[in-house]
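Yeah, one chain of the complex is gone here, protein chain that is, but the others are all in their spots.
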Amino acid sequence: MSHAEPLYPVPAEEPNAPEDWLESFRNVRAVTEQLCSPLQTEDYVIQSMDDVSPPKWHLAHVSWFFEAFLLKPFLRGYVPLNEQYDHLFNSYYETHSTPFPRASRGILSRPTVEDIYRYRHYVDEAMGLLLSNPPAQHSRTIAERACLGIQHEQQHQELLAMDIKHILAQNPMGALYSDALKTPPRQRPVGMGWRRYEGGLVSIGVDDTSADFAFDNERPAHREYLEPFELATRPVTNQEYVQFMEQGGYHDPAFWLSDGWQLLKQTRWEAPLYWQRRDGHWWHFTLTGWKPVDPHAPVCHVSYYEAEAFARWAGERLPTETEWEHAATFTRNWNGHFLEDGYLQPVAPEPPTEFQRGLPLQLFGDVWEWTGSAYHPYPGFQALPGSLGEYNGKFMSGQMVLRGGCCATPASHFRPTYRNFFPPSARWAFSGFRLAREAL
Amino acid sequence: MSHAEPLYPVPAEEPNAPEDWLESFRNVRAVTEQLCSPLQTEDYVIQSMDDVSPPKWHLAHVSWFFEAFLLKPFLRGYVPLNEQYDHLFNSYYETHSTPFPRASRGILSRPTVEDIYRYRHYVDEAMGLLLSNPPAQHSRTIAERACLGIQHEQQHQELLAMDIKHILAQNPMGALYSDALKTPPRQRPVGMGWRRYEGGLVSIGVDDTSADFAFDNERPAHREYLEPFELATRPVTNQEYVQFMEQGGYHDPAFWLSDGWQLLKQTRWEAPLYWQRRDGHWWHFTLTGWKPVDPHAPVCHVSYYEAEAFARWAGERLPTETEWEHAATFTRNWNGHFLEDGYLQPVAPEPPTEFQRGLPLQLFGDVWEWTGSAYHPYPGFQALPGSLGEYNGKFMSGQMVLRGGCCATPASHFRPTYRNFFPPSARWAFSGFRLAREAL
Amino acid sequence: MSHAEPLYPVPAEEPNAPEDWLESFRNVRAVTEQLCSPLQTEDYVIQSMDDVSPPKWHLAHVSWFFEAFLLKPFLRGYVPLNEQYDHLFNSYYETHSTPFPRASRGILSRPTVEDIYRYRHYVDEAMGLLLSNPPAQHSRTIAERACLGIQHEQQHQELLAMDIKHILAQNPMGALYSDALKTPPRQRPVGMGWRRYEGGLVSIGVDDTSADFAFDNERPAHREYLEPFELATRPVTNQEYVQFMEQGGYHDPAFWLSDGWQLLKQTRWEAPLYWQRRDGHWWHFTLTGWKPVDPHAPVCHVSYYEAEAFARWAGERLPTETEWEHAATFTRNWNGHFLEDGYLQPVAPEPPTEFQRGLPLQLFGDVWEWTGSAYHPYPGFQALPGSLGEYNGKFMSGQMVLRGGCCATPASHFRPTYRNFFPPSARWAFSGFRLAREAL
Partner (left out) sequence: MSHAEPLYPVPAEEPNAPEDWLESFRNVRAVTEQLCSPLQTEDYVIQSMDDVSPPKWHLAHVSWFFEAFLLKPFLRGYVPLNEQYDHLFNSYYETHSTPFPRASRGILSRPTVEDIYRYRHYVDEAMGLLLSNPPAQHSRTIAERACLGIQHEQQHQELLAMDIKHILAQNPMGALYSDALKTPPRQRPVGMGWRRYEGGLVSIGVDDTSADFAFDNERPAHREYLEPFELATRPVTNQEYVQFMEQGGYHDPAFWLSDGWQLLKQTRWEAPLYWQRRDGHWWHFTLTGWKPVDPHAPVCHVSYYEAEAFARWAGERLPTETEWEHAATFTRNWNGHFLEDGYLQPVAPEPPTEFQRGLPLQLFGDVWEWTGSAYHPYPGFQALPGSLGEYNGKFMSGQMVLRGGCCATPASHFRPTYRNFFPPSARWAFSGFRLAREAL
């Protein structure tokens, strides 16, 4: 699937038909199983903290999504494999049915991993029937929901990578996910420069006439006003972050938001998640095991509080999501790394070519970049109808927006208008940040 | 003190001198004590929940503010009354000294109420000396900080009203604050209309050349772009809110943000704070005791989650703070009620006069209005220097902005650019809301 | 009131009549008020932890006890001063009415201290009427309950001393209760010896034919078998306890019960409650302020876990309550200190006289002594009838028995069969311990 492939048919003159989604559906389903293929049966079962779901739960939930929103309403004669799965694998759609309690996903030994793969293939087969031979009067809805279900499963591919990393990291023995991942090359350091943007009245978000897929939270396109600003030409690196740590960053309340400082005192954070000090050097847990921290790679697994504290310490700030998206519209080069690149960790940037000089590097890929913007509805936001309205809209409080995709995001899933969001305390996403400042 | 009195000297050509603040200082100090005068000694000691501070703590803390930021640095030969007060009455200035733990303010029986009044008068006397005869080289800083200290104490006047209400409400016997408060007149209902605003590129916030006082979080003035919108001509009333309740508002997850729904299931909220059902009618606790709910008064003591749920139920939304402030710049009539009006509860609006028809009523006063905007720094925000930088900036995460002042806000403290903020779960402020919607 | 005064009329041939209790009633009520007389109004309101009750609550609750169990059932025409007090001041009698939540006693500012003293005197007056002129058919019940109410109020006298100490200790300024307390004299050290008891079949508890008052939990008298054992001739001292601390007592899990070790890791206990290290010396908070720890006084304010850990460290054990009571039957000399002695802190023992040599010192008074016995019903235990059955019986799980009374126990309230009990984690009682061991 190429990066530019249009996915969302809604307003196109000739919208995609259900059968057009069949290949994408099969590809995405296969990628999910490939991601899990290195796991031991035991790995599939673990919920290492409330935010994490067992891999087998992910595998079932994305299948449930197709079942609940496509097979049950539209496939004539469809008989669910197991009626209780509707309760077990509903994530948070309260208006659909009572979801099984999130924090208890890790105490379910049954259905087994094998049962769940059987469920997947049962759903695959039924979806094949539905997409190949859709009832004409529902054709458009089926096509739209098929597309949404595919996007949804891609989101869970990234979540799987995050959750598997967290699960394996709990193990004091340092469990390995796979040694088939690519090893990041060492790079020479790339200095951090600033690029100026003039701002003014800018357009943000996805137009309703766009033929490309976008979530409801990226819509509608609307105008915002930006003062001139500058954006760093690359994310903050591990080396820079270590400097912050060494200069007492975690010990001076002056740099911290009040909530962040309270949390830090409780958790005793001293470094990003997955970092450990050994014999005077920083190591971190990766999906290929414990490795020395690469000084020139983007810092990763930091919370919003840590990103914000670094920015204050550096005398700068984080960009707003409007600034970020505006800058992204000028950025054509996708020089960062995504899931398909096969690293599953952020990678130090190559020194820029002549043509890249002064342009923002790694704006897309490698690490999600915390912005200074709280997650909120765009003006004119309309949630999807019915239970699908719970997809995004009900999370618009208490979370911050991240932009840019990461090393675990499928590239075919990403677009510059994409809005990711996490609570400011979250660290298990592949989250880093880039600095911004007022332009003089 | 009249409403329009300019308070902030910073950029004025001829800034106020310290001595110009002496009268304001004395007035504000007197108002605080007058607010507490109906209390029993026992009332001063209680911390009825972590968010509430004992009234005696407020009395001491506002005095500490003058001591820490004015007397100690600038009054030659000043000897503190008690060295330990610096620890006990520091609220949250981590860079100044270690604050006494917030949640433990209610276990301090000493210093006694009498001791604390003695401390107040000791500070009053020293402040009189300092403001009357300020060291010339610090004159400007002293004037600025005196002004800030006065504003700070006015903020605590509102907090005192909120906290006293919460403290007295704990008592199953229905303790009375004062029967000297004014009784709201009954009013005929006023229908809710909509006023249209064209939006466009608007200016928001306080200009650095303004001679009026404003907090750092209201600065700097900057431009934002608004699509056309409509704003309700009055806040949502108790009657309308009861309708929401009766139609299952608290029982249908479709209306609620996810965090709000989780909270509601834990807390079993069924109505606004301080409401009770008795014999088929709703009563609520006020500072004059338990009273029947006035159907035409603005609903009050609701959280952001409840306000947002009501708006979804009504098919509308909350305004952003930009929309709100933009609308406020067209509003000259302060027809709502403030502390000085002597009700200490929101009051039903009088039917509009011919001249008010179609204009927003009670935009200022009665209830703080939840906006849909998370509290964030304005572009170009600069925190105050030194420990005073902790005043506002470090709270810019996890909170929502409220606008408009309330029945417990000193009118002399309020201005249309004022940004109040609370976590979305908070209900003990005098918080209500007003609806907004896209203009067609 | 002399130590030997008989209090409980139940089985006496000529039981006490109600009027016989009038003087005791008045004396006890006066002592309670005298105990509180040094307090500031603010001190009366504080609940410094869930286990502590505000002093004004104690004052009201002991009055409620007389009202609920004597005045309402037996005083014709009695009208309660305030109907709501029955809810507010019921401690834990679930079968009587719903008690006000224990952990919220400290958020009630009203009724005020003055109101509560008014309530006391109202009850005093009514009790005067009832006891002077009791209805003949209820005379015996009234006499029994009067006696129980007096005993109950005496228990709360000790609780008041414990709670006041805890409340004042929260204050970083070191609040003083009273400087009218007696100062303990310095004493030469008294070595710890061992006294042997042969055991065998011994009688424990209070016989139902006894004319003296005893709680239901001290009854009935029954036989138990004891192997020969030895009991230390005095409690463990501060000096000995410091030695335990200095030899790593708080850092070696080998000495600790599992629950104790978990608790210690959470609480980071390093010393008894109220102790602080200053410039290389141990100080502790007393009701006369911060004082250096007296090396020869009994260690106090330790939990059962700490007492048990010390005993393991010392290679000994704690006595069972049967051993303790058996030893106490041989002990006539009340050489320890009680409330009436006016210290309100444990005092170092005087060197024994010729006649005391080899006898246990301070078996009665100074510190309650943790025993190794869980609190349980004696064989044949019968709880009091009705709601009074909740007085003792329902606490017979999860608590350990302490014996011997302390410096805050009224001597007139104490007897050698007295069973006190606290959870093994409690430290705010005046609790110490004495060692025991098997006799060879």
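Residue numbering begins at 1 within each chain, and the chains themselves are lettered A, B and C in the order written.
By our rule, contacts are C-beta pairs under 8 Å (C-beta built on N, C-alpha and C of every residue); 3 or more make two chains touch, one makes a residue touch a chain.
The shown structure was predicted, so the numbers you read here are calculated from the model rather than taken from an experiment.
Chemist: Sort by label and list the shown chains the missing chain touches.
Modeler: A, C
Chemist: Among A:46, A:75, A:126 or A:271, single out the residue that touches the unshown chain.
Modeler: A:46
Chemist: Just one of A:104, A:133, A:209 or A:353 touches the chain that is missing; which is it?
Modeler: A:104
Chemist: Write down which of C:38, C:80 or C:377 is the residue touching the left-out chain.
Modeler: C:377
Chemist: For chain A, which residues touch the unseen chain?
Modeler: Output for chain A: 40-48, 56, 82, 84, 87-88, 100, 104, 106-113, 167-168, 170-173, 175.
Chemist: Spell out, residue by residue, where the missing chain touches chain C.
Modeler: Within chain C, the residues that touch the unshown chain are 92, 94-95, 201, 222-225, 227, 229, 253-254, 256-261, 304-305, 308, 317, 320, 372-374, 376-377, 379-380, 389-390, 394-398, 400, 424, 438.
One rule holds in what follows: only the chains that are shown with their structure count from here on.
Chemist: With chain centres set to the mean of the C-alpha atoms, which chain is at the far end from chain C?
Modeler: With centres defined by C-alpha atoms, farthest from chain C sits A.
Chemist: Please tell me the distance, in whole Å, between the geometric centres of chain B and chain C computed from their C-alpha atoms.
Modeler: 48
Chemist: So what's the Cα centroid distance for chain A and chain B, whole Å?
Modeler: 38
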